[in-house]
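All protein chains of the complex are present and in place, except for one that has been dropped.
Take a look at chain A:
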Amino acid sequence: MSRYAAPGTDGALMSYQPRYDHWIGGSYVAPKQGGYFENPTPVTGAVFTEIARGTAEDVERAIDAAHAAAPAWGRTPPAERAQLLNQIAQRMEAHLEELAVAESWENGKPIREALAADIPLAIDHFRYFAAAIRSQEGSLSQIDEDTVAYHFHEPLGVVAQIIPWNFPLLMAAWKLAPALAAGNAVVLKPAEQTPASIHYWMSLVADLLPPGVVNIVNGFGAEAGKPLAASARVAKVAFTGETTTGRLIMQYASENLKPVTLELGGKSPNVFFDDVSAADDDFLDKALEGFTMFALNQGEVCTCPSRALIQRSHYRGFLDAGVARTEAIVQGHPLDTDTMVGAQASNDQLEKILSYLDIGQQEGARVLTGGVRAELGGELEGGYYVRPTVLEGGNDMRVFQEEIFGPVVSVTAFEDFDEAVRIANDTLYGLGAGVWTRDGARAYRAGRAIQAGRVWTNCYHAYPAHAAFGGYKQSGIGRENHQMMLDHYQQTKNLLVSYAPQKMGLF
């Protein structure tokens, strides 16, 4: 085991500034009303920096800067924008460990995940959209011999992006890379729970970005998020979060007749057919890891496989092995490279998880392991830790229907294919799902029958660029992580051109 030094301490790879203002027009700008708020690390609960408390005036200033930058940026050749995205990726790769330390300290996630997933995926995302924009083609339609319809991609202009706190840098990359590739200027609001790591990222790449192309306004949703989402001067709003705020953002967008993309979470089923247990081999081992994936990122993942559906004919054996795998999880200091589960991102998140463990047991769910706050002691005493938890119950319980956003999986049994699909689809959401079987045809049929935007088949929690990601049902609108996301950040300009000298003959 090795432990990375905490930011700002002896031997640390990076340090945070004691304060961050808003990044507007290529420089730091103090908040108009002068307010700041403290930003604690969930690792220990200690405050490590303070953040500008943005208000509508700051948002307006950022939108002004974005509008000043957007016309010239939107006219840059795709090759130039691709080059810039590749440079950002290169800069991030050169500072991968520093970014991972920053992210772990900010969010509480184990650094081994940040090193292996968050930061490499973010880097690759910039590279992917560099390639996507470089290779994007418009189209033309031959209407008749002398009439041609040309279709050009044009940027929207200035777009608003509201970033969640579970993967602060990766989710920012998912939104920034396509928006910038498409030629938009961005006003980005990080989550108030995790506002700092994006500023460390900006410190690495600021010199690459033309002033005003990326602006960061910090603050609370009610004070900075709302004026950004409600602004008539942004061409589009992209949001990852929950359903009520998603509806509110759509409501604001409807007032301005602007498009939105929304990613609003899920209650993803992870379906284990009985042939998974037909042999004690690598595949069974992989499936048990797939079961345990509910604990990835402390369960703070929109696609957390938080409902495990296990076929009754191998139910007890598979579940016992899954509980054993869960109990083997190493929980501890997020900056230890052996730690698999770190801290929940905030105190209110911790409290919400504990409230669900309570109602789940009131409803009759049985706690097979975990079920309590983890008291890790020492410097972690003030941090927000929950024991990875396996609950057993029925799909009508609230712990099977609501996103707990913690390291909690709710397990139930099914008899056959039809019941598996029925339970899997008995949810308001449809973002992710998992299907595990050695039978390719069964995997195909289950994957097509489950109403979710992504069905991991004999895998889970992989997020490669070039695989579309987005929700069915109440899980949202739009598809990220794929070149089709460019469509969400572009207008289509049609030039309908006549090359005929003759008049139409109507007048």
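Structural remarks
Basically, contacts are C-beta pairs under 8 Å (C-beta built on N, C-alpha and C of every residue); 3 or more make two chains touch, one makes a residue touch a chain; residues count from 1.
Here, contacts and distances are computed from a predicted model.
Only one of "Transketolase", "Branched-chain amino acid ABC transporter permease", "UDP-glucose 4-epimerase" or "Na(+)-translocating NADH-quinone reductase subunit D" fits the UniProt record of the hidden chain, and that name is "UDP-glucose 4-epimerase". From the options A:Ser27, A:Thr337 or A:Gln362, the residue with contact to the unseen chain in the full assembly is A:Gln362. Within the set A:Ala222, A:Leu257, A:Ala441 or A:Leu506, the residue that contacts the chain not displayed is A:Ala222.
Of the candidate positions A:Gly74, A:Gly108, A:Gly212 or A:Gly265, contact with the unshown chain belongs to A:Gly265.
Contact with the undisplayed chain is limited, among A:Gln90, A:Thr243 or A:Asn494, to A:Thr243.
Within chain A, the residues in touch with the undisplayed chain are 37, 53, 164-166, 191-193, 220-223, 225-226, 229, 240-248, 251, 263-266, 300, 302, 346-349, 351-352, 355-356, 358-359, 362-363, 396, 398, 401-405, 428-429, 474-475.
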